[in-house]
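Since the structure comes first, as structure tokens, the remarks are kept for the end.
Here the complex is missing one protein chain, while the rest keep their positions.
Coming up: chain A.
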């Protein structure tokens, strides 16, 4: 089964894209104003740049998405293009990706994107993201689960192709119309 840019657009329609929630930008701006104006989270290594976020999440997607899916890279990139705005949520993604890459370098000698699939899977489990409950304000494991693993799983399984993969072409969160519930199984 192939993920398409339409799926990514659908995931963004379900979860929101840049500009959809001006509030997020305000909160991020507030956070920025509250901090030291000289601070640059990318420069000091506490947040990843967007290219690193894309590379990392694409690499993680190859582990947490089913193996029979095609088009994963383009799906993730399109989704993140809408998702990585100036909101506090996007800041959380950038910061958590930086933290995950720091652990990858420490434990496996390379960032996530440069690890082979088995090591990526091992890293996520060593971090504890498999057993953790997601929490945006929690431990590293809980934040990796929230901002990395579940960010990707939410995008996939709220999209038509992701839903169809498990038997529902109009999954919760996707505005797939008020007809599919009336139809019998294909």
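Note that in this section a contact is a pair of C-beta atoms (placed from the backbone, for glycine too) under 8 Å apart; a residue touches a chain by one contact, two chains touch by 3 or more; residues count from 1.
The rule we apply is simple: contacts and distances are computed from a predicted model.
The listed choices are "Polysulfide reductase NrfD", "Glucose-methanol-choline oxidoreductase", "Peptide/nickel transport system permease protein" or "Transcriptional regulator"; the UniProt protein name belonging to the chain that is not shown reads "Glucose-methanol-choline oxidoreductase". The missing chain lies against chain A, touching residues 12, 14-27, 30, 63-68, 82-83, 85, 87-90, 92, 121, 130-131, 133-136, 146, 149-150, 153-154, 156-158, 162-163, 165-168, 170-185.
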